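As you look at this complex, bear in mind that one protein chain is not there, while each of the others sits in place.
Which chain is which? They are A and B, in the order written, and residues in each are numbered from 1.
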Amino acid sequence: MTPANDVLALEIDHLTVSYRDRPVLWDVDAHFPAGALSAIVGPNGSGKSTLLKAALGLVPADAGRVAILGGSSGSARSKVAYVPQRDAVDWDFPVTVREVVEMGRYRSVGWFRRVGRSQRAIVDDCLERVGMAPFAGRQIGQLSGGQRQRVFIARALAQQTELLVLDEPFAGVDARTEHAILGLLGELRDHGRSIVIVHHDLGTVRSTFDWVLVLNVRTVACGPIAETLTPENLRRAYGSDAVVAEEPEPAPWG
Amino acid sequence: MGVIAEQLSATFPLTYSEAIVAMGAAILGIAAGMLGALAVLQGRSLVGDALAHSALPGVAVAFIVTGAKDPASLLAGAILAGIVGAFMIVGIERTSRIRPDAAIGVVLSSFFALGIVLLTYISNTGGAQQAGLDTYLFGQAAGIVERDVEIMAVMAGGAALVVVAFFRIFKTVLFDRSFASSLGVPVKIVELATTALLVVAIVIGLRTVGAILMVAMLITPTVVARQFTNRLVWLLPVAALVGATVGITGALASSQAEVPTGPVIVLVGVSLAVLAILFAPGRGVAWRAATLARARRRENTSGVLVALETAMHHGAPPTPRELALASGRSARSVRRGLRDLSRAGLVQRDEGRVILNERGAAAAHAALESRRLWSAWLEHGWRLDLPDAREADPRDLRASLGDDAVDQLVVLEREATA
Partner (left out) sequence: MTTLFSDDVTIILTAGLVATACAILGVFLVLRRVALMGDAVSHAVLPGIVAVFLLTESRAPFPMIVGAALFAILCVLAIEWLRGTGLLRADAAIGLVFPALFALGVLGIHRYAGNIHLDLDSTIYGEIAFAPFRTVEIGGVLVAQSLIISGAVAIVNLALVVLLWKELKATTFDPEFSKSVGLNPTWVSRMLLVAVSITAVTAFESVGAILVVALLIVPAAAAYLLTDRLWAMVAIAVGIGWISAVVGYTGAVQADASIAGAMGVTAAVLFGVALIASPKYGLLARRIALHRRRRATRPVAAQEG
């Protein structure tokens, strides 16, 4: 029915996820076009992170279907690079920046094998692109918040996937890094990659992104920015009028 | 003490020495239950394990210094070593990058290694006098005499007095450390006191349960008690009671079978804890699993019902397979949902196709209505005028919000769609 070049990056159909007996996501339909920079926005507790995790098969869904680049979740998962929220990360862990980025190659290296030379060239390239090459030998805990996030972006780049999924990548990140990362993601988009980001800053979403899903437990709206990020939809998702202001929220330390 | 023991052996079918053992075990259980609770609630129960292990070198050093097996001085050595161990754990955690689990592990195994070096040194040089020091490893209730029980009773009584006198302070610190310190409670001193009390409980149990297994005696009574009460005021006495029961049962059984007491007490206690975890009403695993399974099933059935209604709305009655495809549910979930629906008399089968009957359609509309209300709550809930902090329960909006609020919601939704 759909032509091959019109495949969606991520398609979510009737997705329901509950924690114990409380619904976290409820009959969510959404789709994200390929080759676009898409955002997922919504208030706290609206299920944004859960949506990503369920789409990647990291949490079980009660009902629903997910298609990644046209394929069903199981095999398609290798086509996604995921940048999780960083609270589970152990910053004291004795690894260097380079070793972290190498982890992006683990799926293609396979069990029991070591990371080879051709793989290391990819890692070098990714470090270069996020500007972390001079810091490759540092222990991960000795970096700033922004530098750490650059490393995780590099790790996702090293996975060389069609689709990049990022969960709140700019939490605790300085404005310069946010700008640099957004620029890099835009570049990737221009080269045909698809990117989906859970994001809270409606200002940047409006100025930089192509597509948005407004989520509050169920889909409020999903589509191109201009038609979707309307005051009406935001009010429906966030409730109060406070967040509907057009200006970007100032970063806490900007 | 002797008088009570005589009384006991007169009223119950116990010999005098058994009565002493039972009293010792009861005191141990009360102390471990009540004082262990303070550690368990702080999430530091394994500190108790480390402190119990570190009591061992204390006993050995006290023996080397005094050259005699006087229970009072041995216990003093154990208390001292336990407190040193506690300081070391906190010191390692606070001053280095070592995490609590490793800090506990390091102190536990280091002190125990030292204890073993000292015990073997004593036994290789000291001769017959040391015989009995290794009862501190696994405990030997049968060897307890009146004087031991007296010392234990004094320590347990003192500790209980402290807990009762400062109960409110303990409660505040246990629940919210930073709030307590904002009130001007000397949190560090209170935590030190909790640790000291824990050491007292451990030392009381050292002769009966032994250093290696003492940790279970600190944990089990609280785990059991927690299954039956939500309140700290009740938790401590219930834990003490459970501790005493476990202690007496284990101690008497072990002295009759002539095996080390520690393992028997631990097995009695842990069995009780597992039973409580599984079957305690309300909080038990079996209980909650049943509730959750019922809720999930209800949720699934209602989901299938709505999916069926939607499918019938769009065209011909679907087969279960088509229904699964259209709703994104697994075949199993649809099969189960349909089974429940037909049992409730809401659907009929017709040549493999599923048809919603009149009652079914009504039920589907009710389900859709409740979903629409939930949607309306998500969207307009912030504008509702509610008398208190109540929140919506998606399973039953009317019950959780009240009729008045639901009526408001309906109005708000109508305004929004109009």
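The rule is short, and it goes like this: contacts are C-beta pairs under 8 Å (C-beta built on N, C-alpha and C of every residue); 3 or more make two chains touch, one makes a residue touch a chain.
For clarity, every value in this text was computed on a predicted model and none was experimentally measured.
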Residue touching the undisplayed chain, where the options are B:63, B:138 or B:377: B:138
Residue, one of A:14, A:155 or A:189, that touches the chain absent here: A:155
Candidate in contact with the missing chain, chosen from B:124, B:178 or B:230: B:124
Residues in chain B touching the chain absent from view: 40, 43-46, 48-49, 53, 92, 95-99, 101-106, 108-110, 112-121, 124-125, 134, 137-138, 212-213, 215-216, 218-220, 222-223, 226-227, 259-260, 262-264, 266-267, 270, 273-274, 277, 283, 285
Chain A residues that touch the omitted chain in the full complex: 56, 58, 77-78, 80-85, 88-90, 93-96, 99-100, 102-104, 106-107, 109, 111-112, 114-115, 139-140, 155, 159
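By our rule, only the chains that are shown with their structure count from here on.
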Interchain centroid distance [CA atoms averaged], chain A/chain B, Å: 38
Residue numbers on chain B that touch chain A, as the complex places them: 97, 292, 295-296, 299-300, 303, 327-330, 333, 374-375, 378-383, 394-395
Residue ranges of chain A touching chain B (in the complex, touch as defined): 13-16, 18, 20-23, 26, 62-65, 92, 216-218, 220, 236-237, 239-240
